[in-house]
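Only a single protein chain was left out; the remaining protein chains are all shown in position.
Coming up: chain A.
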Amino acid sequence: MTSDTIMIPFYQALTEDVNALTAPQDSLQELRRSALERFSATGLPTLKTEAWRFTNIQRFLKEYPYELTSTPATTTADVANEANIPGLDAYRIVLVNGHLQADLSSIPEGKGIRIGAMSASTDAPGFAKWFNQHTQVNGEPLANLNTALFADGLFIELQANVSIDKPIHLIHVYTSDRHAFVQPRHLWVLQKGATATVIESTVHPKQEAVAFSNCVTEVVVADNAELWHYNVQQGAENFRQVNTTAAQQERDSRYHHFNITLPNTPFTRNNLSVVLHGSNTETNLKGIYLATGNQHVDNYTFMNHLVPNCNSNEHYKGVLLENANAVFTGRIHVHQEAQKTNAFQQNNNILMGDKATINSQPQLEIYADDVKCSHGFTAGQFSEDALFYLRARAIGEEAAKALLVNAFTHDVTDEIAVPALQEYIQGQIEAIMNN
């Protein structure tokens, strides 16, 4: 640990007994202790840490005197309703700082469906088998910190061939009367042939205190299962987040991850890691980041091909306005065994702000020969011709730009399989561009 990290207010608490920070009946005490040991060994990432070269996490953690709070808070229906997506027919689940608030939630029930608070699910078979199993979770300093300190989150386990008839709309509310560093932790397990759609939204009620979320979501998609996972990141000025999503896929499974980052959260870091344990899988990682003001958006993705005959597609599109700063890292690792892999990756950016910056690192690490892998990167401007064409048809400059940005992001929004959500995202993009 460097002297720098000690300057971060809550760091003091970490050096004291971890027991004091967690519930006494906690059966995960041993796990937490070893995670904290791993975290202490590495400390917080610095700019010299390769994966954090362009994101100074310590600067963001030092901004406010965050407290490690695990006291459950509650919210009101009005706050939760802010996350409503018009026309979306879904089961709504509300989490406040990671704690399930049952009175605002409609939890799907039925045979083979187990959905509830993590703290109440430690006895589930899926929990025993899959909790904290992803290598990436054990390797990331912030994920280790989460393992050591998390209080609660959402547990989903679908038994074989169970599907939920409607999407689950998961609303994260972060609220606190003091500056808080919160650690939600989720585990979603889809057993063989199960299917589900999860849409995540974030709400932060207007208040003085700043919340910093360090969230970890573990996802398991077993043989033939399919998960559509949407993460809509619309925060507020007084919200910051580090989101770690670690997915594992078994044979013939399909995992579709959409990460849509929209304004106002000043700092967003998404760690997305998918590891393939079975053949014939399909993985789609799609992302949009539309950032304004002084927003800093960092997407770090890692596609780990361990076995043969798998397909992965990654496409991230960025629109950077004003002074926005974006970072994209896309690692594709193809193991020696993983023959016949098709792995594609694209990152396209439009820089519109005079001080907007983009740092991109698409990376291919290939150890198998019979593969097709590629990555592409572009950064540029609207085509003047396209703009002129629209202007010549009496479309104002702002509206024309909004239209072009919508067209630019269309590659990703077009693949959103929930029509209400698709319409909502497109509407949001247009509204932001028209402002």
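We adopt the following convention: a residue touches a chain if its C-beta (ideal position, glycine included) is under 8 Å from a C-beta of that chain, and two chains touch if they have at least 3 such contacts; residues count from 1.
By our rule, contacts and distances are computed from a predicted model.
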For the complex's missing chain, which UniProt name, "Protein translocase subunit SecD", "Iron-regulated ABC transporter membrane component SufB", "glycine dehydrogenase (aminomethyl-transferring)" or "Heme lyase CcmF/NrfE family subunit"?
"Iron-regulated ABC transporter membrane component SufB"
Of the listed residues A:65, A:125 or A:376, which contacts the missing chain in the full complex?
A:376
Sole residue of A:126, A:184 or A:362 that reaches the chain not shown, by the stated touch rule
A:362
May I ask you to list the residues on chain A that touch the chain which is not drawn?
50, 336, 339, 349, 351-381
